[in-house]
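Every protein chain but one is kept in place in this view of the complex.
By written order: A and B. Residues from 1 in each chain.
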Amino acid sequence: MSSYYGRPVIKEPTWTWQIPTYFFTGGLGGASSVLSLSATLFGNEQLARRALYIGALADAACPPLLIADLGRPERFHHMLRVVKPTSPMNMGSWVLLASGGASSTAAALERLGRLRPLRHTAATVAALFGPALATYTGVLIADTAVPVWHEGRKELPWLFGATAAASAGAAACMAVDPEHAGPARRLAIGAVAADIALMRAMELRLGEVGEVYRKGAAGTLGLAAKALAGAGATVLAKRGGRSRGAAVLGGALVCAGGLCLRWSVFKAGFQSARDPKYTVGPQRARVEREGTKVTTQPKA
Amino acid sequence: MSSTLGHPAAAPDGWDAYGDDQQPRVGFFTDTSVCIGCKACEVACKEWNLIPEDGLSWTGESYDNTSALGANTWRHVAFIEQEKPLHTNGDGSTGLRWLMESDVCKHCTHAACLDVCPTGSLIRTEFGTVIVQQDICNGCGYCVPACPFGVLDKRHIAKPPELPAFHGNEDGRVWKCTLCYDRLKGGHEPACAKACPTQSIQFGPLDELRERADARLAKLSGEGWNGVQLYGRDPDDGVGGFGAFFLLLDDPEVYGLPPDPIVTTKHLGEMWSSMAAAATVLVAGVACAFIGRRR
Partner (left out) sequence: MPSLGASFGRGGATDFQQDLQNSDCIVIMGSNMAENHPVGFQWVMEARERGATVIHIDPRFTRTSAMASKWVGIRAGSDIAFLGGVVNYILQNDLWFEEYVKHYTNAPVIIADTFADTEDLDGLFSGWDPEKGKYDTTTWRYEGMEMHASAGNREEGFGPSGHQAGHGGAGGGLRHGEPPSEDPDLQHPRCVFQILKRHYQRYTPELVADLCGCSVEEFLFVCEALTQNSGRERTSAFCYAVGWTQHTVGVQYIRTAAIIQQLLGNMGRPGGGIVALRGHASIQGSTDIPTLYDILPGYLSMPHTEYYGDFESFMQANTSPTGFWGHFKAYWVSLMKSYFGEHATADNDWLFKQLPRIDDDNSVYFTVDQMLEGNVKGYIIAGENPAVGNSNGRANRLGLAKLDWLVVRDLVEIESASFWYDSPEIETGELETKAIPTEVFFLPAAAHTEKDGSFTNTQRLLQWHRQAVEPRDDCRSDLWFYFHLGRRIREKLADSKEPRDELVRYLRWDYPTHGQLDEPSAEAILAEINGSETATGAPLDAYTKLRDDGSTACGCWIYCGVFKDGVNQAARRKPHWEQDYVAAEWAWAWPANRRTIYNRASADPNGDPWSERKKLVWWDGTKWTGHDVPDFEPTKAPDYRPGKDATAEDAIAGDHPFIMQADGRSWLFVPQGLVDAPLPTHYEPHESPFDNPLYAQRANPRRQQRKKASYDPYNPVADEPGAEVYPYVVTTYRLTEHHTAGGMTRTIPYLSELQPEMFCEVSPELAAEAGLEAGGWATIFTARSAIEARVLVTNRIPPVTVQGRTTHQVGLPYHWGARGLTTGDSANDLGHLALDPNVHIMESKAMTCGIRPGRRPRGKALTEFVTELREQAHSRREMAPRHEPEETRKTSKT
């Protein structure tokens, strides 16, 4: 396949470590708010309260991470100059504002034990936006020219959602007494299963482009993600219901797995952008299949 | 903007918003068959736009030491040495040919960079071109991987003394071709086109350029030019046609250009809906975790 001195056709993202970390914290925060609200509804006080705190803390970690990655941090507020549906990052900023704002309000009131009704509304708002916060990051990266991300656009929101759920459940397991952590455990275990399945499905459907998930940093991190999450889920399933220690260990492993998975996806994007074959190959194949209008050939 | 969700429309997104201030859409027809690789366009662009020098590294890749478009290179002349005859009509032309192509931002009809920009820093001008508002850009970097041509990049260069003061020691914003917005406003043609000695870079109203290009394609194919084709001329392509399109003498990828670029936001609709589904399932999943055995 011909290329220009093997140079990339598209640019690698300029994003640094804060971004994948944010994908994790955002997911954790978003899913935790949902977990917390459900717990309230199902009358699981401890889980509700602790999940709420976890969500609030995770959400609170997001803005600093995002701002730190900006080239012009002092202009972070420009994110909210406009409302722009074609920009997942812009939408995401609004979602983070709403969900993060709400969760921290709820958490604060919970701590102070005042204004119960407001606390509930805030928690509900947080839970309402939580799912979006947990999944939009999949759209954020899919909405680029990076082959492995854009081609994975169907799975990415699901994958990120599942990871979010897994880490939310796992984090809760670590914070809540085993006897109250049942739902969190089940959530974590189920989500990890979904996670691994989705990951596999995506790699398969991506075909040649998907091979970056088996190469370099993305490959290693991908394996680590599956191993850690898998191990964590097993520990939770086997002993998480009885031993607090096991719950903490299992939870930690699952969270670590979630973090690795975000990093794996993140790195895969860079790898697929760097090598022109992932950009040109599939496009050329598409041209062979369907033809293209981008080039106009002379009339025979 | 929403026109990029679903199927492309012919008019550049946001352009019609100008109402009475709207100007005819202008752009470039870069005809590589007359490019002599003098790089006057690169230099004129840097001079006019005060772009910093970005590294004195020799590549050994023919005469191209610029390598690619980026924050500090808004025109890039590609050099490709080939063992292919220039013409296929056996006029005795030599078995060697040396392709040269001056690349630039395509000023897409449906511009991914513009669509994804969260701050509205990237805008469509009244001339139908796409520019970065440097006082708005906060360096989020989203437009960088969004561009299907790898045009944009963040400026990492430390500020050279002779250039206007930048933020601290690092710029942090993204930069790209403005199609010389300031010159257009003053009624002048872009610096690169002005400097081009052979009219390889032709500036003008887009519809005129398209007609010229069609005639050119017919002429050159008649003369038996090897591999001659237009690139980005058709309004129905993946980005709705380029504002700056090209006549090439080989496949796009030979020049480092994507063979079938598509504005990423074309699929944004499906992305949003698959997210909505995923989000719902997430809620349901959590709920399920509570239903069933209680302890």
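To be clear about the criterion, contacts are C-beta pairs under 8 Å (C-beta built on N, C-alpha and C of every residue); 3 or more make two chains touch, one makes a residue touch a chain.
These numbers were taken from a predicted model, which means no experiment stands behind them.
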Quiz item: Among the chains included here, which ones are touched by the excluded chain in the whole complex?
Solution: B
Practice problem: Return the single residue from B:D54, B:E170, B:E208 or B:E270 that touches the missing chain. | Solution: B:D54
Practice problem: Determine and list the chain B residues touching the chain excluded from the picture. | Solution: 34, 36-40, 42-43, 46-47, 52-58, 60, 62-63, 65-66, 81, 83, 91-94, 96-100, 160, 197-199
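In the analysis below, only the chains that are shown with their structure count from here on.
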Quiz prompt | Contact footprint of chain B on chain A as seen in their complex | solution = 1-5, 7-15, 31, 34-35, 38-39, 41-42, 44, 69-73, 75-76, 78-79, 81-82, 84-90, 93, 131-132, 134-136, 138-139, 142-146, 149-150, 153-154, 157-158, 160-162, 164-165, 169, 179, 182-184, 186-187, 190-191, 194, 269, 273, 276, 279-280, 283-284, 286-287, 292-299
Exercise. Could you pull out which chain B residues touch chain A in their complex?
Key: 1-2, 4-5, 59, 61, 64, 67-68, 70, 78, 80, 112, 115-121, 136-142, 144-154, 167, 170-174, 217-218, 220-221, 228-234, 236-239, 248, 251-261, 264-265, 267-268, 270-272, 274-275, 277-283, 285-290, 292-295
